[in-house]
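Presenting chain A:
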Amino acid sequence: MPKDPTSGPVDQTRRRLLMGAAALPLAGLLPKSVLAAPATAAVNTTGLAVTDTEVTVGILHSVTGTMAISETGSVQAEKLAIEQINAMGGVLGRKIKFIQEDGASDWPTFAEKAKKLLVNDKCASVFGCWTSASRKAVLPVFEQYNGMLYYPTFYEGLEQSKNVIYTGQEATQQIIAGLDWVNKTKNAKTFYLLGSDYIWPRTSNKIARKHIEKYLKGCKVVGEEYFPLGHTQFNSVINKIKLTKPDVIYAIIVGGSNVAFYKQLKAAGIDLSKQTLLTISVTEDEIDGIGGENIAGAFACMKYFQSLDNANNKAFVAAFKKMWGDKTVIGDVTQAAYLGPWLWKATVEKAGSFDIDKVAAASPDVEFKGAPEGYVKIHPNHHLWSKTRVGKAKLDGQFELIYETADLVEPDPFPKGYQ
Partner candidate 1 sequence: MNAQPTNTQPSHEISPQRPGRVSDAMAPDFLLTVEGLTVSFDGFKAVNDLSFYVDPNEIRVIIGPNGAGKTTVLDLICGRTRATAGSIQFKGRELTKMSENGIVLAGVGRKFQTPSIYEDLTVFENLEISFPRGRSVFGALTFRRDAEVRDRIEEVAHMIFLADRLQTRAEFLSHGQKQWLEIGMLLIQDPELLMLDEPVAGMSVAERKKTAELLNKIIVGRSVLVIEHDMKFVEDIAHRVTVLHQGKLLSEGSIAHVKSDPKVIEVYLGH
Partner candidate 2 sequence: MNPETTPRTGFLTRSQLVGIALLALLIVVLLPLTLDIFRLNLVGKYLTYAFVAIGLVMCWGYGGILSLGQGIFFGLGGYCMAMFLKLEASSVENTKIQSTPGIPDFMDWNQLTALPWFWKPFASFPFTLVAVILVPTLFAFIIGTAMFRRRVGGVYFGIITQAIAAILTILIIGQQGYTGGINGITDLRTLHGWDIRTDHAKFILYFVNAALLFGVIGLCFLVRQSKLGRILVAMRDKEDRVRFSGYDVASFKIFVFAFAAALSAIGGAMFTLQVGFMSPSFVGIVPSVEMVIYTAVGGRLSILGAVYGTLLVNFAKTTFSESFPELWLLGLGGLFIAVVLAFPAGLAGIYDSHIAPRLAKWFSRKGRTPTPAMPVSTPAE
């Protein structure tokens, strides 16, 4: 949406400031709390931590343990969004105050902290979780204590809750368009599916396999394999790949295994400029560890790349680097995490209330034009409409946008025909 002058957060800020200036003469006449904010009793009927000047939200990610590597970016993005929203005057005239809890890469800890944020701290919303396991652990807590979770990671789908807004892609949004693209433009017929051994890669590969076998003409899967999390020896499977010579290597390998996989792939002489490799698990964050030279030429299917060329994104990247340092990189999930506070703000303002039930009910069709990925809208199933994009990894660790779907892709967490 480069043409929309109101799209970027920076633009929005400017507009708000202008509006604020216009409202200034009035300000002197009214008590401070009533300035821009409706009465607390009106916007908070369920005893959330909302005062006349402040609203408390939670941030719940792992800052220790194995997942800290991945979740750091999300924490940073959420803090940035909150700071920007506060700079613009907050939500319904109230500054956002956040309480950060550490899930410690441990799922019961997530559940425990989620409960603390909801029960003790009465958070009006929580931004957090990264792995499916942590989300599954907190989901009953959010449903029981009626909280609101904004979950940033692309994930396997098969879930939908009144109490969760999924700001990342569910599996079909990430997989189908990418496979169609590689089938069409690379004339790919044979696919080798790889994954780390847990639910997201397995479910995603299941959908990929169904799509390849059912909907792509003459295509087949020539291999499918899983490795324990943290596995670092891929030479055997690389030999198998050499043996089967697939048109496409479809890789959903996560975490530290990624580094080993791409380094060994390169060392084994598989040249990614000749061998098509499509991944849905490598973002700019992961490339930081893998090293651009090891993965250059691979294709990733995401909804966001740091290199996206639009005004929203430029402002976002600049603000992010200003806050967290020049060397930080922004991946797909980081961007999705950034959407969370903004979508929540828009929803609260649409509902005119912080009440969870009202926010949940108002969520469908809430839009965020300032999204770095462009424009997003919440679907009635609480997932986001967003585009699918394919990027090609470059030596400098960034992706070059190769393809994007013309329209927003509808989220379909329970895809018929893929079960």
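FYI, a residue touches a chain if its C-beta (ideal position, glycine included) is under 8 Å from a C-beta of that chain, and two chains touch if they have at least 3 such contacts; residues count from 1.
Regarding candidate selection, all candidates are chains of the complex that A comes from, given by their letters.
Because the structure is a prediction, the values reported are computed rather than measured.
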Next on the checklist: For chain A in this complex, identify the touching candidate from 1 or 2.
Outcome noted: 2
Item to check | Residue ranges of chain A in contact with candidate 2 within the complex | outcome: 63-64, 100-102, 104, 106-109, 111-112, 115-116, 119-120, 131-133, 136-137, 139-140, 144, 156, 158, 197-199, 202-203, 206, 226, 228-229, 414, 419
